[in-house]
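Shown here: the complex without one of its protein chains, the others still in place.
On to subunit A.
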Amino acid sequence: MRSVELIHQRMLIVILVIVMVCLFVVSLFIGSNPLPVIQAARESLLDTPTVIGLIFGEIRLPRALIALFTGATLGLCGAAMQGLLRNPLASPGLIGSSSGAALGAVSMLYFGFGVVMPLAVPLGGVAGALLATFMVYLMAGREGGTLTLILAGVAINALALALISLLLNLAPSPYAVREIVLWMMGSIANHSMTDLWTLLPGVLLGWLMLFGTGRSLDALTLGAETASTMGISLSRLRWRIFLAVALSVGSAVAITGSIGFIGLVVPHLLRPLVGFQPSRLLLTSALGGASLLLAADISTRLFPAGTDIKVGVLTSLVGAPFFLYLIIKSRRYQL
């Protein structure tokens, strides 16, 4: 029985990896003009890349990679937070980490700190995410129910959004105000390799910190007390996850803006497939999140050129009905 489960588990991971790789490759093929992608990829490695080499290496590749890393981050962090708070509705978008990160990034970028020190923008994102997450946690309390957590998240999200629009209105750049949508909805268009290098350190560090938490999260499903008798320090685990989420979500959102619902939807879809075990959910949610964001980003490019649909619009269009479904389902349980 156990080995069958393990095989299922391996199969699931293999399938998810294949889906993700396929979507990644498809993403490289889609742009405003058809491109001989394989030739372009080869030419992008030349010392003086050709035009198609440049389009591949400097425009399409960073876009696909940023979608991959951001999606994986959101999926993974959603799974970790749902495990930690033992709450199916916890996710970076709902409990304020994303909007806090966006606020932190906005306060750095538009007031010129990013020019003095390029890392100031992702660091602002990390600080914002940490602060927002921690505030929601304080408001909801240690053993806060779903409702309290969501309400606290709503309040912090609203506050962060209000502050973002205030800052963008006060920013010296005349282009700032129009970019509210970008921060609220998220966009991965027109990014460069530089953006990817800015995003990567925090994201990878956060991932490393999260992947070791699986065993503790599994123990936590038995209850906080049982977990502590098993030698797991809940407060240390909590800080580790909060910090890891802040690092990875903060760095990613500082580049892409807050992209909604991936962290909520992906762990939910995959949970039944991994036997409801948080440790197994981490890797699969990361793979699933990457696939979902890649797919959403591919869809934005299928609209007629020049429409510039933000990727967050699509993830929210999928995610919001799903959120409603979760609410209805949980109400049925209570009745």
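Everything that follows uses one rule, which is that contacts are C-beta pairs under 8 Å (C-beta built on N, C-alpha and C of every residue); 3 or more make two chains touch, one makes a residue touch a chain; residues count from 1.
What we mean here is this: contacts and distances are computed from a predicted model.
**Q** Which of the following is the UniProt-recorded protein name of the chain this complex doesn't show: "ABC transporter substrate-binding protein", "Putative flavoenzyme", "Sigma-70 family RNA polymerase sigma factor" or "Na+/H+ antiporter subunit E"?
**A** "ABC transporter substrate-binding protein"
**Q** Which of A:Ile13, A:Ala41, A:Leu54 or A:Ile309 touches the chain that is not shown?
**A** A:Leu54
**Q** Using the touch definition up top, pick the residue from A:Leu12, A:Leu89, A:Leu109 or A:Leu281 that touches the left-out chain.
**A** Final answer for the missing-chain contact: A:Leu109.
**Q** Which residues does subunit A use to touch the chain missing from this display?
**A** 31-33, 49, 51-52, 54-55, 58-60, 109-112, 114-115, 171-176, 178-179, 182, 190, 192-194, 305-306, 308
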